[in-house]
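Heads up, one of the protein chains got dropped from this complex, but the rest are sitting where they should.
Residue numbering begins at 1 within each chain, and the chains themselves are lettered A and B in the order written.
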Amino acid sequence: MDTSTIVPADISPGGAPAGARRAKRSRSFWDDAWYKFRHNWAGMAGLTVFVLLCLAAIFAKQIAPYDYLEQDWTAILQPPSAAHIMGTDDLGRDIFSRVLMGGRTALMVAMAISLTGAIVGLLVGAFSAFAGGKVDALVVWVIDGVMTFPAIWLAAFVSVATAPALKNLAGSLYNATGWEFLRNEVMISYAVVVFAIGMINWTWPARLVRSQVLSLREREFIEATLALGARPRWIIMKHLVPNVLGSMIVLVTLSFGNAMLFESSLSYLGIGIRPPGASWGAMIFQGMSKVRTHPYLVLAPGITLAVVVLALQFMGDALNDALNPKSRNK
Amino acid sequence: MITPGNPASGLDDVIVSVRGLKTYYPGPHKGFWPWSGRLTVKAVDDVSLDIRRGQTLGLVGESGCGKTTVGRSLLQLVRPTAGEVFFEGQDLRKLKDDELYALRKRMQIIFQDPYASLDPRATVGFTISEGLLIHKLTSPAELPDRVADLMTTVGLNPAFENRYPHEFSGGQRQRVGIARALATNPTFIVGDEPISALDVSIQAQIINLLRTLRDQLHLTMLFISHDLRAVRYLSDDVAVMYLGKIVEMAGTDELFASPLHPYTQALLGSTPKPSWSADPAEAVMLTGDVPSPINPPQGCYFSTRCPRVMARCREAQPALVEAQPGHKVACFLLSDAVNLV
Partner (left out) sequence: MIDAPSVKGFQPGTFAAQARLEAPVLDVRDLQVQYPTREGIVTALDGLSMQVKAGEIVGLVGESGCGKSTAALSFMRLLPKPGRIAAGSITLDGRDILKLSEREMRGLRGPSVAMIFQDALTALDPTMPVGKQIAEPLRLHKGLSGGAARARAIELLGQVGIPDPERRFGQYSHEFSGGMRQRAMIAVALSCGPRLLIADEPTTALDVTVQRQILRLIRELRDTSGAAVVYITHDVGVVAELCARVIVMYAGRAVETGPTQRVFTAPAHPYTAGLLGSTLELTGDRSLPLNAIPGLPPELIDLPAGCAFAPRCPLAVRQCQEARPALEAAGDGHAVDHQVACWLREA
């Protein structure tokens, strides 16, 4: 078609086409979100803490003044000092080094849980929304059923119930492969924790994705794309995923903090990370018996945990304000 | 004027032809329980119409009359319950999915709501080029030029192709929607209330734009609106719908000069008129609201509100018959007169 012959009668006078009025502030959706996030001090503080934690966890071995397992019988239950800035525990291990390694544990477990939760939730939620009918009803029942139980109770149950099975599995895998890490008790306890929390954690993203896809499907721009001749695959990749992404990022951030809290709770209860693996929850548990005389045993991991979880919460809320256009205008 | 042609006979002048179209939706449950049966909403109930190449048919009626569903059913965005929909001689209801996807580049739609119909996370450039990408009509090298071309065509600055919809006003978004619909060079466009969400001065701009485009690109259009005034500026023929049925259909000038159906007369009479005009409004005032399409009245659907209702109207449904050459109406007042002649 020859469009050059068409001169629309309604271009603004002076040749400035309609739209020029906003020329001075062109921001993409993501630019705009970043602008909003940047101007949220709580979110930025959260991000800073989180980045520091990540760096500390990655370089834990380099930063830590001592090996986290190294026992020094000449310096047990030392209060904070220049040599041990957070003191030492009843085996003479440096608490600062153990907090750093506990951070690594928490980060690894939380990452594994949030990412698998997000992926499983995305698949289940999207599948359920698209399948509709009885399949959808069944999935919703399962999600609601899982959510009915107190999460920590369920995680503890799964952890206890599946630990032997997972240990057996690891044992037979070791027999087949000969890989040494499969016999590592600490590694297996990691897997148990991830599995236990993961069993519960997927329900949140699944529910979110399902409701988002259901409402997006009714939106007119989806129909518009269909009218262009797009196949379902195109609509999912080009429209549904980008639109769900914002909320997913928020949810993953919030669930990240949750997962850390969960791991510590399970470890505190003694069904999480096995000693000598470092976990904030386990450290708090071990310190509780001496909390009156040596409060720093509990305070060091406890405050770290609280600060990190709070930081993630702040970050999640800020991301929600920035990425979720509905809550934006409030 | 509408020629009731036989679409199968190769009369290629008629490019859109609908015969006995019925589109029903599942309505609310009959009882309290989720498993109790559902009522049926007869959104479109036995509609037939033809649109000839290069012509615009205006489809007008009040909310809930099924005009939007007719447009959606034509494009198979809603699957009709019964009837035939021919586009360029092909029965769309018999096509396989792949054939339908491919054919959609030849028929397009402009939506009412310029906010809901654009993906908030996609740049307007992507939205406009999407049809070209889906059907692989333009090489990647030529794509930017083509998008710029389209944006100029609808009166948008091509420099803004990387902007997001929230940066534009309603009228500008509607231009984006028009550019998207034009991208694949369609022959047929459904305009589903494309101006009713816009401000008055912007409405006039968009009507002018649609007229220019239609004439320059020889588009065939179905223009859906609740506003007789808007239909008048864009249509060659007008069909008036009430509760899922066409009650009157004629050439635009003919319909506005001598409306035959009492409903059309009421619609025209209800449009506001200046208090100082020679024939002030209030000539015909309907009482009540449009009945629910779930439970339409017995007989003629308009009989509950018709100022000229007769006993017969409550018993039987009048058929759409040609009362005068090229002027069809579904009303016993007129079909009786025709039969007497």
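The rule we apply is simple: contacts are C-beta pairs under 8 Å (C-beta built on N, C-alpha and C of every residue); 3 or more make two chains touch, one makes a residue touch a chain.
Computed from a predicted structure; not experimentally measured.
The residue from B:T68, B:Q205 or B:T220 that touches the chain not shown here is B:Q205.
The chain that is not drawn here is touched, among residues B:L92, B:V176, B:L213 or B:L286, by B:L286. From the options B:A266, B:C300, B:L320 or B:L334, the residue with contact to the unseen chain in the full assembly is B:A266.
Touch with the chain that is not drawn comes from one residue among B:I15, B:L213 or B:A230, which is B:A230. Contact residues of chain B toward the unshown chain are 62-63, 169-172, 199-205, 207-208, 211-212, 226-230, 232-233, 252, 256, 266-276, 280-282, 285-290, 305.
FYI, only the chains that are shown with their structure count from here on.
Distance between chain A and chain B, defined via averaged C-alpha coordinates, is recorded as 49 Å. Residues of chain A touching chain B in their complex: 1, 3-6, 8-11, 17-20, 22, 26-29, 219-221, 223-231, 234, 238-239, 242-243, 245-246, 325.
Looking at the complex, you find that chain B touches chain A at residues 75, 77, 101-105, 108-109, 111, 113, 116-123, 130-131, 134-135, 149-150, 152-157, 160, 162-164, 166-169, 171-172, 175, 177, 180, 182, 184-185, 205, 208-209, 212-213, 216-217.
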